[in-house]
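The complex appears here minus one protein chain, its other protein chains still in place.
Naming follows writing order (A and B), and every chain is counted from residue 1.
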Amino acid sequence: MEGAGWDFDALVREHQSMVFSLAYHFLRDRQAAEEIAQEVFLALHRSRTDIESPAHAAFWLRKVAAQRSIDEARRRKRRPQVALEATPEPAAGGTPGDPMLGELLRRLIATLPETPRMVMVMRYQEDLEPAEIAALLEMPVTTVKSHLKRSLALLRGKLQRRGVGEQ
Amino acid sequence: MDWLDQELKQALARKEPPAGFADRVSRSARSPRVMMPRWIAAAAAVVVVAGGSIAWREHQGRLAKEQVMTAMRMTSAKLKHIQGRVREVRQ
Partner (left out) sequence: MVIGAPLFAQPFKFDLSHLESKASNTLDLSLNRSTLQFAAKFLDGSDPEEADVKKLIEGIDSITIKSFEFKSAGSWSQADLDKVRNQVRGSEWSRMLGYKSAEDGEVAEVYVREVEKKVAGVAIIDAEDKSLTVVSIAGKVDLDSLAQLSGHFGMPKLEGKRK
């Protein structure tokens, strides 16, 4: 992708944490996230003639990282999963600002089905608006908003049961 | 933005990949290599421990499946790429 104003190595440095984090927060597996992130960048390099600009590259990276992560989650589906309720958790999930609460939230998000989980990661990791998420995941904006609303309601309910947040 | 939004933003803040990631990617992109997807490499690296013929068959089946998926993905991507370029030329 050298020439035409952008540089592959610079794109890797600029977007590595974005791509890695998308996979990591989605799968909660550092090794898998690193492998997926590497594949995504190598796929970008192979598709370099199709990329129009650095901004297009960023869009492309988010989209492919999301899709590869979802594909990986589906491949893992048949492996035995430990339900969140079966894992030991603190009786109280911590208070706002508490790192334990952060860990609890990450684990709760990991229990969401793939699509709403990716919607949540895109919203809160990338600070994307529903319309941007809809374009990346190729779904209607109303569906994105519905996933956000339901996921947040689910999280609030689970947190309240653990005595966290507004009662 | 309420407290939960703030907490989610913090919980899902970006993390840095392991040290040296960018260098490894750049080297891989530039150095000639066999385009071996990781799932095939990983599958090939699996050591089949005793389990009898059923476990072996399952292992062989998974390998075969991964090869088929890889072949179909590559072929489909090539086809789609060519169709896309032809469409661009025609426009």
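Here is the rule we use: contacts are C-beta pairs under 8 Å (C-beta built on N, C-alpha and C of every residue); 3 or more make two chains touch, one makes a residue touch a chain.
Predicted model, so just to flag it, every value in this text is computed and none were measured.
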Which of A:11, A:27 or A:64 touches the chain that is not shown? A:64
Had the left-out chain been drawn, it would touch chain B at residues 32-36, 60-62, 64-65, 67-86, 89
I need the residue numbers on chain A that touch the omitted chain, in ascending order. 43, 47, 49-50, 52, 55-56, 58-60, 62-64, 67-68, 71, 74, 78, 132, 135-136, 138
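Please note the rule applied: only the chains that are shown with their structure count from here on.
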Dist(centroid_CA(chain A), centroid_CA(chain B)) in Å evaluates to 16
Would you pull the chain A residues touching chain B in the complex into a rising list? 8-9, 12-13, 16-18, 20-21, 24-25, 30, 33-35, 37-39, 41-42, 45, 50, 75, 96-97, 101-103, 105-106, 109, 120-121, 123-125, 127, 152, 155-156, 159, 165-166
Taking the complex as given, what residues does chain B use to touch chain A? 3-18, 21-22, 24-26, 28-29, 37-39, 81, 84
